[in-house]
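This structure is in structure tokens; I'll ask about it shortly.
With one protein chain removed, the remaining protein chains of the complex are shown where they sit.
The first chain written gets the first letter, and so on, giving A, B and C; residue counts start at 1 in each chain.
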Amino acid sequence: MTRFSGAQGFMGPFSPDGGSSIAPYPPWHYAADFLTIECWVEPSRVEALLPPGLTLHPQERGLVTVSFVDWQACTNGGGELLDPVRAQYRECIVLVSVQYEGTLMQYCPYIIVDQDVSLARGWALGYPKKIGSVWVTRSMGVTSIASPAPGPDSVFAGTVAVKDRRLVEGHVKLQYPADATAVTFGSRPIVALRHFPSMFPGRLDQPSVFELVQLQAENVQAGPVWEGSAHLAIFDSPTELLSALRLERIGRGWRYSLAMTNHSNHLLRDLRNAD
Amino acid sequence: MTRFSGAQGFMGPFSPDGGSSIAPYPPWHYAADFLTIECWVEPSRVEALLPPGLTLHPQERGLVTVSFVDWQACTNGGGELLDPVRAQYRECIVLVSVQYEGTLMQYCPYIIVDQDVSLARGWALGYPKKIGSVWVTRSMGVTSIASPAPGPDSVFAGTVAVKDRRLVEGHVKLQYPADATAVTFGSRPIVALRHFPSMFPGRLDQPSVFELVQLQAENVQAGPVWEGSAHLAIFDSPTELLSALRLERIGRGWRYSLAMTNHSNHLLRDLRNAD
Amino acid sequence: MTRFSGAQGFMGPFSPDGGSSIAPYPPWHYAADFLTIECWVEPSRVEALLPPGLTLHPQERGLVTVSFVDWQACTNGGGELLDPVRAQYRECIVLVSVQYEGTLMQYCPYIIVDQDVSLARGWALGYPKKIGSVWVTRSMGVTSIASPAPGPDSVFAGTVAVKDRRLVEGHVKLQYPADATAVTFGSRPIVALRHFPSMFPGRLDQPSVFELVQLQAENVQAGPVWEGSAHLAIFDSPTELLSALRLERIGRGWRYSLAMTNHSNHLLRDLRNAD
Partner (left out) sequence: MTRFSGAQGFMGPFSPDGGSSIAPYPPWHYAADFLTIECWVEPSRVEALLPPGLTLHPQERGLVTVSFVDWQACTNGGGELLDPVRAQYRECIVLVSVQYEGTLMQYCPYIIVDQDVSLARGWALGYPKKIGSVWVTRSMGVTSIASPAPGPDSVFAGTVAVKDRRLVEGHVKLQYPADATAVTFGSRPIVALRHFPSMFPGRLDQPSVFELVQLQAENVQAGPVWEGSAHLAIFDSPTELLSALRLERIGRGWRYSLAMTNHSNHLLRDLRNAD
């Protein structure tokens, strides 16, 4: 365990009071503004990304959502909000439709975030986060040409860049209110892959941690959901997997806000000895 | 004028369609969430910063407001909102109470922003902007411990860093609705100093541009204003003037949202030949 | 002049000791590692960018150099080097061959830099700088696969991104030592356009400052120059003029280091009344 000689922390750096940790202990409370676009990509490309235990669901082969998200997060005391550099970040999360033992779930093969606290939490939870630059159109506290309010004909956009290259951009023109439960983040179970590599000679392909897990969002609270027509473009990249998914069709888009809490994961399978 | 051989732009880089300019031609439409804290500093320190034509007003000697602002801005077409890296920035603006020919105004001796488009627009308008890092607590579209809604007991904070040093931090605990007209940005005339240096031998102290101007905000639209108790700390810095102002008393704080448009300035005095 | 009520500075923010200025007073001393690639673009595209007084030279129509530069700079005291966030920046400078009254010169229509001190100095000198992200392969103090030393077969690369989009990338494979005087920065006079816009109603196209100037680099000191074969790619962009220049041919490339000092400019023409 992480208590040794008085050094504490959810992760390192370990310090007497745990305050130096790259990420604080859960629970983590989040609030976010989401812009989500659904699309279909070549199913075999998604299939190739799935860990053991997950397969495509016959009715949602190749279905992917790309979400551009403005997050604010804190621990129980809420103290991060007094120093918001520690509380705010933007993220692009890609979720693909999968089934696990017959249940429809969403799996995250790719996710970009712009801050280290969130990156570290993501690795602990099973999200393979990398650092990038994410931007999302905002709705300020007053409506004007410079500040759309969610509603008919308002347009919200999101963009992502990784290592100085624009990777994705999308926007949604809102049309009508939608049913929240169908589309919001976490409305379906999220399955993730916790992984941590070995560094020992000859064992680089035998990870120290390789677990299929289910995420346990709690206290989920979604605001009104607006739905509309969507545009999405994924650009070429020498490295990023998103560019290789081959976009076949773009679906609808949604804008909504959401609050939730994360405490812990539920283990589905330890994959270290799988096939 | 800037039309030459087909190259256009409000500022450089000049290009055939003007699109390369560091900042587009006005009008510029803005929407913002403001967190404003009033304080009093040693009056002689403020007085030392005033250009010719401005003096302290006997009733507001040493009164300063420090605002932490989340901005979104665009031109007439609104296209920047489809690529929000071009539309969004955060800013800390310091305004001091002054009088010009007997009229109470606010003058900006110091302002930090985190994007070049806004920096360039600022220099054109008369704001002496530098690049820094500004963070402001946000109110997302759903209320939770991670997302305060403006209202009784909610707390909003702002921080500023310049060249890797924390310079200011403040927060406001909201208590009750306030009268918008008294406190919002632009409720009083803003006087600014347009300056551009000479680069010619022996003339480095005879600026090419040195104009006292009044800013002309239009279409000002303020949302509800919440007022509360405020905390403000200004830290030591080897260079930044804010650190030298000697904070004497902290007043109230406000949170509100605001939209407006900027077209142009009004010239008060050309200072090149003053005294 | 900028002295008023005790507030000083080469540019704003003005403060009692001038230390708050976005850029210090000259002289400015620079040292740099340059990677320069020459190319030819469609001459009429360059011609369209030239201010009054400059024309293409018949023997160098469409000749452009793109340089990726690692800079360190300071004032007389050298104090910036003790706080290197104030001294270091990376830049991509584009120079086109022009003639002014029959003399071959280089003119800068486009330049990207990653720090505000350099941006402000650039505007004062006549360089139309914008903020971007620039990277250049380095030669550390020891040679290894991770650190090329300038010499036969070593490869150095540069990249530029503006607002999250990759704009340029290039590299040079060095082959042999070259004659320094022919190719290094400043070996030819540099002509620049000092511009500062008006903000007054109806006068947005009548700039307050619009001067054709010649730069006066002093104490120029160049290290050994290595020359080699070059690769350069310029990517599409919705705004940046570089993308519209139509690259026709790529020439050679050079890597070298250089130190110099800037004090002031020499005025060639005040263009405010030039048609």
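Throughout what follows, contacts are C-beta pairs under 8 Å (C-beta built on N, C-alpha and C of every residue); 3 or more make two chains touch, one makes a residue touch a chain.
A quick note: this is a predicted structure, and the numbers were derived from the prediction, not measured.
K.L.:
Taking the complete complex into account, tell me which visible chains touch the one left out.
P.N.:
Missing chain, whole complex, touching shown chains: A, B, C.
K.L.:
Considering the whole complex, which of A:A157, A:V213, A:L232 or A:L247 touches the chain not shown?
P.N.:
A:V213
K.L.:
Tell me, which residues in chain C touch the chain that this view leaves out?
P.N.:
Here the touching residues of chain C are 29-33, 70, 72-74, 76, 78, 81-85, 87-88, 133, 135-148, 150, 155, 157-159, 169, 171, 219, 221-223, 256-259.
K.L.:
Spell out, residue by residue, where the missing chain touches chain A.
P.N.:
Given the touch definition above, chain A has residues 1-7, 10-16, 19-20, 22, 25-26, 47-52, 83, 85-86, 109-111, 115-116, 119, 123-126, 128-131, 163-164, 193-197, 199-201, 204-211, 213, 238-241, 244, 263-267, 271 touching the missing chain.
K.L.:
For review purposes, identify every residue of chain B that touches the missing chain, sorted by number.
P.N.:
133, 135, 159, 161, 164-166
By definition in this document, only the chains that are shown with their structure count from here on.
K.L.:
Could you put a whole-Å number on the gap between the CA centroids of chain B and chain C?
P.N.:
Using C-alpha averages as centres, the distance is 30 Å.
K.L.:
With centres defined as the mean C-alpha position, give me the chain A-chain B separation in Å.
P.N.:
The computed centroid separation for chain A versus chain B comes out at 35 Å.
K.L.:
Find the geometric centre of each of chain A and chain C from their Cα atoms only, then give the gap between the two centres in Å, rounded to an integer.
P.N.:
Taking the mean C-alpha position of each chain, the two centres sit 40 Å apart.
K.L.:
Quick one: which residues in chain C touch 2 or more of the other chains?
P.N.:
Each of 164 in chain C touches at least two other chains.
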